[in-house]
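Read through the structure below, which is laid out as structure tokens, and then see the notes.
Heads up, one of the protein chains got dropped from this complex, but the rest are sitting where they should.
For clarity, chains are labelled A and B in written order, and residue numbers in each chain start from 1.
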Amino acid sequence: MYMNKVWRLAAPWMALLVGLWSSQADAGIFWIFDPKGVMADTNLKYMIIDVLVMGAIVGITALLVVWFMWRYHKGKNRGSYHPEWSHSNAIEVVVWGIPIVAVGFLAYFAVKGTFELNPYNPTVITKNMTPQSQRVDVDVIATDWQWLFVYPQYHMAVANELVLPVDTPAFFRLTSTSVTSGFFIPQLVGMIDVMPGMRTKNALYTTHVGEYQGICSDYAGAGTSWMTFKTKIVPQAEFTQWVQQVKASPKIMTEASFDRYAEPYINVHHRVAYFSQVPDGLFDHVMMEVMDGKTWPIPPMMTENMVAYMAKQSAEHRD
Amino acid sequence: MSGHASNNPDPKTAVLWDTEYHGHDVISTRSLGFFMYLLSDGMLFATLFAAYGVLSYQHSYFGGPTPADFVKPWYTFSQTIALFLSVLAYGMGMTALKRRSRGGLINGLLGAFVLGALFLVLDVHDVMDLAAHGITVATSGGTSAFIILTQVHAAHIFFGLLWILVMIYQVLRLGFTTDTVGRLLSLRMFWHFQAVIWVFVYIFVYLWGYMS
Partner (left out) sequence: MLVDLPGGWNPLLGRLAWSQIPYDNPILAPLFVAVVLGGIAIVALITYYGKWGYLWKEWLTTVDHKKLGVMYIIIGLVMLFRGFVDGMMIRTQQAWAVGPDSSGVFGALHGYLTPFHYGQVYTAHGLIMILLAATPLLVGFMNIIVPIQIGARDMAYPYLNALGLWITAAGAALIMASLFIGNFAHNGWFGYAPIFEIQYSPGVGVDYWMWTLQLLALGTTLGGINLLVTIIKMRAPGMTWFRLPIFVWASLSANIIALTSFPALQVALGLVAADRYLGAHFFTAGLGGNLMLYTNLFWIWGHPEVYFVILPAFGMMSEIFPVFSEKPLFGYITMVLASFAIAGVSWLVWLHHFFTMGAGPDVNSFFSVATMLVGIPTGVKVFNWAFTMYRGRLTFTAAMLWALGALFLLLIGGLTGMMLAIPAINYMVHNSVFVIAHFHSMLLVIVYAVFGSVIFWFPKVFGFKLDEFWAKTMFWLFTGGTVLVFVPMYMLGFMGMTRRLDYVFNTNWHPYLLVMEGGIVVYTLSVFAFFVLLYVSIRDRVKNRVGADAWGTSRSLEWLTHSPVPFYNFAVTPHVNARDEAAWRRANGIAAVQPAKYVDIHMPNNTPVALYIGALTFVLGFALTWRIWWLCLASLVAIIVLMIVRSYRGDPGYIVTAAELERMEREAIARERQVDGSAGEPVVGGAPAVGRPAMAYERSDLPKTSTPPSMGPGAHH
């Protein structure tokens, strides 16, 4: 009686959830299930292995519990009652055995996957490379709250937009000016922390041309939610053309202008900027400066009133 | 429970209520609790040592002075001796307690206080001296770790000294009661424990820092 009522109330909500899932499941918005690069592919592969193994165990356990609940319901007289039964060596062996075997099995894949996706040397990418292989290097400098992508091979930099040629492995070095943030392109490569005064690495390789969303995955302060960037994977020819376009930009980045650039700025309007010239070693310069104690402080209560702050930011001609 | 039925006594003859039971010995219960506190204090120092370990690489001093430049091993050795003698004095006081000699205990506590205070004065003088040479917590990550670790230990010594004073007063006024004796035993554990910690501080922070 009571349960019927519960089901009647719950049913429409459940239908809504299932409906949401099925209406959009194949719309490609499940980025993790729709990987477009080797790194993300591998992530998904391990996820499937893990969920198959654990899902089988968890599913069977859940069914077991439900069956016990049904069978031993007091007053229904479906199963026999043994008031003192509380030990069985056979069952003990099974309940310890199953998790041990499962964990042992998954541990193998955990270790294997960790080496395959090691951000410093992802073997899923590097095993197919020779020293002569073509590659793109990108130095990623996170500021409060923008991304600067320096292309040392081309002595140029782009703010808040990452453009890479297809079928070419890209290698990132990452650092930050002020606080810890995270570099994440869900469909291409997993997260890596970006820390001030330190250098982390990551890499990606893809055969899919397209535009993918990049996200700042660690909380870095007020502008984090707007600290996104588009990642464009383009054919080689188009990439060369794009490099020309950047090189034609009148803007240049110097060590002094970087100082100003790195001041707190909330990129609400998704501003993208091209810098046709960048001093060599800007990445190391920034890292060394931070290690020497340089900070880019944030004014107190900066975004207590966001509307007022945006007016101030515009007044400083930084939009 | 099939296993436990056989171990259970016969319900017809079992004892169900125990009017003779009066709980555990007060002093041993308190000592156990204080020992637990010392365990957590040990974890506190272990964490500080870990932080010091991480921040004692060459680059942690950031080109500034390192312990090799500013540690005075013999000066600190004199601190070590002062603290050890203080612990010894405390121990002598406790043997007097066994003889129920209030005078002996007070003498031991006074000795422990004076020597402990000497340790603290030397320690504070050392930090002031470092500050006069521009070495403070703000100098570099390495000096931050060095000074905070040693001064957290010094803070423990300060509160230990305060406790010794309180105990001298309480023993004089209250004599040997369950409360005061229990506290004297806890304080003994505390004082010995701080000396043990100091051994680690002296060896791993002062000497090791001086040598490297």
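The definition used in the following text is that contacts are C-beta pairs under 8 Å (C-beta built on N, C-alpha and C of every residue); 3 or more make two chains touch, one makes a residue touch a chain.
Since the structure is predicted, the reported quantities are computational estimates derived from the model, not experimental observations.
Undergrad: So one chain is hidden, and I want to know which residue out of A:Asn43, A:Asn160, A:Thr206 or A:Thr231 touches that hidden chain in the complete assembly.
TA: Only one of A:Asn43, A:Asn160, A:Thr206 or A:Thr231 touches the chain omitted from view, namely A:Asn43.
Undergrad: Out of B:Leu109, B:Leu130, B:Ala145 or B:Val205, which touches the unshown chain?
TA: Within the whole complex, the residue contacting the unshown chain is B:Ala145.
Undergrad: Of the residues in chain A, which ones touch the absent chain?
TA: Chain A touches the chain not shown through residues 2, 6, 9-10, 13-14, 16-17, 20-21, 24, 27, 29-33, 40, 42-44, 46-47, 50-51, 54-55, 57-58, 61-62, 64-65, 68-69, 72-74, 79-88, 91-92, 94-96, 98-100, 102-103, 106-107, 109-111, 113-120, 178-180, 182, 184, 186-187, 190-193, 195-198, 200-201, 213, 215-226, 228, 268, 290-308, 310.
Undergrad: Taking the full complex into account, what residues of chain B touch the chain not shown?
TA: Touching the chain left out of view, chain B contributes residues 1, 4, 7-9, 11-33, 36-37, 39-41, 43-44, 46-48, 50-51, 54-55, 59-62, 64, 97-98, 100, 131, 136-138, 140-142, 144-145, 148, 152, 162, 166, 169-170, 173-174, 176-179, 181, 183, 185.
The working rule: only the chains that are shown with their structure count from here on.
Undergrad: If you average the Cα atoms of chain A and of chain B to get two centres, how far apart are those centres in Å?
TA: Distance between chain centres: 47 Å.
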